[in-house]
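I'd like to ask some things about the structure below.
With one protein chain held back, the other chains of the complex are shown just where they sit.
Let's look at subunit A:
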Amino acid sequence: MKKAITYFRKLPLELIFWIGALIGILRIDPYSPHHFSLCPLDNLGFTWCPGCGLGRAMSLLTRGDFQESWSMHPLAMFAFAVIIFRIFELIRNLKTTKHYG
């Protein structure tokens, strides 16, 4: 039990964030008209920002709806590639670094 706790302590916050983000995106229902939004800009009352629809576009991508995804946000594919690459990089860092001292 204690071992598990120290193991989780060592996990970088960024890794948890990206994996959580991907899981969250998989759980979005992109077709429903009212979507729940975490976006702070949206909650402040702005109706548009450059990242609007990225999550829904990535969710559509996992369902194979490429055309709809592109019209929602063209960067979805790029975002997927970059985030997955970053997750692999973080896991590799976790395995190879040994902290002295």
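One rule holds in what follows: a residue touches a chain if its C-beta (ideal position, glycine included) is under 8 Å from a C-beta of that chain, and two chains touch if they have at least 3 such contacts; residues count from 1.
Throughout what follows, contacts and distances are computed from a predicted model.
Novice: From the list "GerA spore germination protein", "Acetyl-CoA carboxylase biotin carboxyl carrier protein subunit", "cytochrome-c oxidase" or "TM2 domain-containing membrane protein YozV", give the UniProt name belonging to the chain omitted from this structure.
Specialist: "TM2 domain-containing membrane protein YozV"
Novice: Please output the residues of subunit A touching the missing chain, sorted low to high.
Specialist: These residues touch the chain not displayed: 12-14, 17, 38-42, 49-52, 54, 75, 78-79, 81-82, 85-86, 93, 97, 99-101.
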